[in-house]
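The complex is shown incomplete by one protein chain, all other protein chains being positioned as in the whole.
Chains: A, B and C, in written order; residue numbering restarts at 1 for each.
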Amino acid sequence: MSSILAQLLLNGLIAGAIYALVAAGFSLICSVMKFMHFAHGGVVAAGAYFLFMFSQWFSPVPAILLALVTTVLFGVFMDWSVYKQLRKRHASNAVLLIASIGLMILTTNLILIGFGADVKTIPLAQHNPVYTILGARITLIQVVIIATSALLFGLLYYLMKCTRLGKALRAVADNNAIAQTVGINPSRMYLATFILGSALGGIAGMLIGLEQNLYPSMGLSLVIKGFTGAVIGGVTSVHGSILGALVLGMVENLGIWYLPSGYKDAIAFVLLFVFLLLKPEGILGKRFERG
Amino acid sequence: MAFSAYLIHLGILSCMYVMLAISLNLALGFTGMLNLGHVAFFGIGAYITAILSMQGLPLWLTCILAIIGGLIAGILLAFPTARLRGDYLALATLGFTFIMAAIARNWQSLTRGALGIPGIPRLVASNEQYLFWISLSTVIVALLVSWLTKSSIGRTLQAIRDDELGAMVLGKNVFAYRMLALGVSASIAALAGFFFAHFITFIDPSVFSIDDLILMFAMVILGGLASNKGSVIGGVIIFLLPEPLRFIGFSSSIVGPARAILFALILIGMLVYRPRGIFGKVDLS
Amino acid sequence: MKLVNELFFSLIFFIIVSACSQNQEMQTQSVPIKIGFLGPLTGSQAVYGQWGREGVEFANASNIKIIYEDSQCDPKVGLSAFTKLTELDNVDGIISSDCSSPTIAYGTVAQQKSIPVIVVAANSPIISNIGDFVFRIRYSSEQDGKALADFANKQGWKNLAILYQDNDAGRGYAAETKKNYQGTIVAEENYVLASASDVRVQLAKIQTRNPDVLVVLSQGDDGAVILKQIKEAGIKSPLLTSGTAFPQSTIAAAGASAEGLYTTVGMYESDQWQKGSEFKEKFNEQTGKNGAYFVALGYDAANLFSQIATTCGKDKTCIRTQLANTKLYEGASGEITFDEKGELITGSLRMRQWRNGSWNVVS
Partner (left out) sequence: MKSILCVENVTKKFGGVAAVNKCSFDVTQGTITALIGPNGAGKTTLFNIISGIQPLDEGRMVFQSEDITGSATHEIARKGISRTFQLTRLFKNLTIKQNLLVAKEVSDVVLKKMLVSFGVKKSLSTKCTDLSYGQQRLVELARALLFPHSFLMLDEPTAGVNPFVREQLKKIIRCAAKNGTTVLLIEHDMDFVMSLSDHVIVLNEGCVLAQGTPAVIKKNRRVLEVYLGK
């Protein structure tokens, strides 16, 4: 029985790590710019599809780099063309949320026209050896996913807490107006946030694309799990969201060990409800005070 | 004759969407509640009448029970979300829609799960009669909501939307009013679900799909927040707008996604260039 | 910023202009019989609509005019599209390469309006008793389930586990397999398409029951991931599935993890059907794509309507009777004969196994 338990915990860790990759980018953008960037799912899906496209013409390493750059450009273009116009018009974050849902639909359907509807897999992922730890089986890509999300946890913690950029981002997140009085230019910070957030989204998309199938509406289901994890961990803290996403992965996988597996999404949302009611600031976040 | 039958069909579905837009506007436009759970109430209404009418209950009874079911669901959702505002309320209510979809898919003894419920009795034989009944009830719903929003209750709802604290200090029990708004909005959505179930005679968990949710939001925002006239016109425009796409000579693999892209562009375009929509006077706070 | 403005308004202007021009061109057509095509061209199931459409277009029968509509795999949109086709274009027949829920929605109305419908993709058992105007030319999930159960009985496997996708097709397969299986069902797990990418927990639950054989019933496009995860989970027991659920593209995507997979097979996939192999070659030459079963079904549906149109013209009841008496029609997808409920009669399906890169028929 112990090997099954080990497999369950490992599955929870893998699923949690995948959600964490999405949650990291989502919560970075959400904490600095104070709105739920739903279309981050579209950026993640774009990352996966760009890797699929480039890996057909280039060898793996250039394909990955090209895919990352194009995803960042796509994310920044999204901010420039829609969110920036809304910010100029002092749109509330509810308006930004609805606009991001609109962008999510737009991206999904652009992928549908561009890449067609059928499910794709990325050719790079063919040789994927399986390892066994304590009786539980894990593939190379899954190890890379867990390692990346752990690395991101540390890197983002370091970035936000110990670098000048991180302090500036947190200053803008805490109070945009006052941050300006000390010479921080918020629009440059927003650009940096979107570049970083979209890069995280691109990395998430590529790794998830290697691990699972690619289908046009993959972005939506991923971003929903991503923001649920972010809320659990604390939307205002990036590394908190990564932790929250891991918790979500664990609870989901352990949950459907006892419940019928059809309730997997429902478990995620009951968890979201519980945190929204009892601890909206999440495990590590601070009160999400807004004007 | 043929063209009129097609128009009647579109008329029936437009009435359904107008009811959904008006009721969503009551929560979103008048009370300022970003409720992404509106499609769940629609689904609850559809399932209640489908399950009960298959047991042989008369349709006027299942209609009332569907409305009451919607009311109860709206009130129940008001409790856990009492303290939530803005994006957090949006996330929680979106979660409610997904939970209802999972229940519809997994509680197989009640809802037959993914197989859905076929053979739901039609309300009336011909579509013309159906159009009469659904447009009658749409007019009644529109009058009820516009009376409510013009009354002192409606004024208090708008006060709560603009400044909750200000309303509280004037003795208004904000939670009770929000519960009322969500309850009424939910029961109208459930009524729309009732008409849908008896028109299409087959429902399955896809009634809880969030694609419809985005459609409803586009209708309310295009029409204008806190304007019932706006929701009616926004509902009709958004529903009928993609119809000409059917007649365009695109190769059909483009027509499908083009419709969704058209919606998304309209939604984003409205939010950027005209956030108040056509008739709205209020910004989404 | 100006750019976004122009782009946005020019798109709207372009759509409206081309909408008006399209109407004139429709009137001047000579009047062959008109057939409406309904299928999902967007959404997660869009691949089924697109396969069916490719088959129908490939047939390009001269005496029928096809009008395509997108149902988005949604009953509301499907019914609107159906009403437009039957009321506006007053089509004389429908080819449905669609999901079950829209098919059931407009199938019931087609039956009332006595419009013949050929169902190519929808799998739900409900469709077989909609009425005598609705015909289905693909072998149904019942036949699949029965063939899988008989094979497992014959191989002497005592305990069987089932993993199926929780939709009408998956439920139909699972129910039929359980009905015909003599051994004990040790585990029954399902998953939802949206989170299909992760069935590890279901597999872990199945492993604790250590079944002799695992039956996997999915809608095909997520099959590759499931096979990969089964291999990763180290499940050694033989794998059984339905032929339509695992077309060649999924087998290719699954790569090494499809090794040793048994699937039910109609005449078409197993290349036992001469006309089927010819169709595949012709289709591959002209389009460069390999013709999935659903493409062949679309092709047959168009040809059936075209052949019947020569005798019946626009008389819908005549089309229905001709369809009902179709006997041993040699289609690309196989031999087509309908039973009294309009379902395809096929001999019991054969089984085949995928071993080092090729199929070999086993029963």
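Keep in mind that, in the parts below, contacts are C-beta pairs under 8 Å (C-beta built on N, C-alpha and C of every residue); 3 or more make two chains touch, one makes a residue touch a chain.
Since we're looking at a predicted model, the values are computed, not measured.
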| item | value |
| --- | --- |
| Partners of the unshown chain among those that are drawn | B |
| Hidden partner chain, touching residue among B:Q108, B:S135 or B:Q158 | B:Q158 |
| Residue in contact with the excluded chain [from B:V124, B:L148 or B:V174] | B:V174 |
| Subunit B residues touching the omitted chain (full complex) | 152, 155-156, 158-159, 161-163, 165-174, 226, 281-283 |
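Keep this in mind: only the chains that are shown with their structure count from here on.
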| item | value |
| --- | --- |
| Number of steps on the shortest touching-chain route linking subunit A and subunit C | 1 |
| Centroid comparison with subunit A (C-alpha atoms), farthest chain | C |
| Centroid spacing, where centroids are CA-atom means, of subunit B and subunit C in whole angstrom | 33 |
| For subunit B, residues that touch 2 or more chains besides their own | 105, 253, 256-258, 260, 265 |
| Sites on subunit C at which at least two other chains make contact | 41-43, 46, 49-50, 166, 192 |
| Subunit A-touching residues of subunit B, taken from the complex the two chains share | 34, 80, 83-84, 86-88, 90-92, 94-96, 98-99, 101-103, 105-106, 214, 217, 221, 253-254, 256-258, 260-261, 263-265, 267-268, 271-272, 275, 283-285 |
| Touching residues on subunit C, where the partner in the complex is subunit B | 8, 11-12, 15-16, 18-19, 22-23, 25-26, 37, 40-43, 46, 49-50, 53, 68-70, 72-76, 79-81, 83-84, 87-88, 90, 101, 104-105, 108, 124, 126, 166-168, 170-171, 192 |
| Subunit C-touching residues of subunit A, taken from the complex the two chains share | 1, 4, 7-8, 11, 14-15, 81, 85, 109, 112, 116-121, 126, 128, 130, 132, 137-139, 211-213, 215-218, 221, 253, 256-257, 260-262, 264-265 |
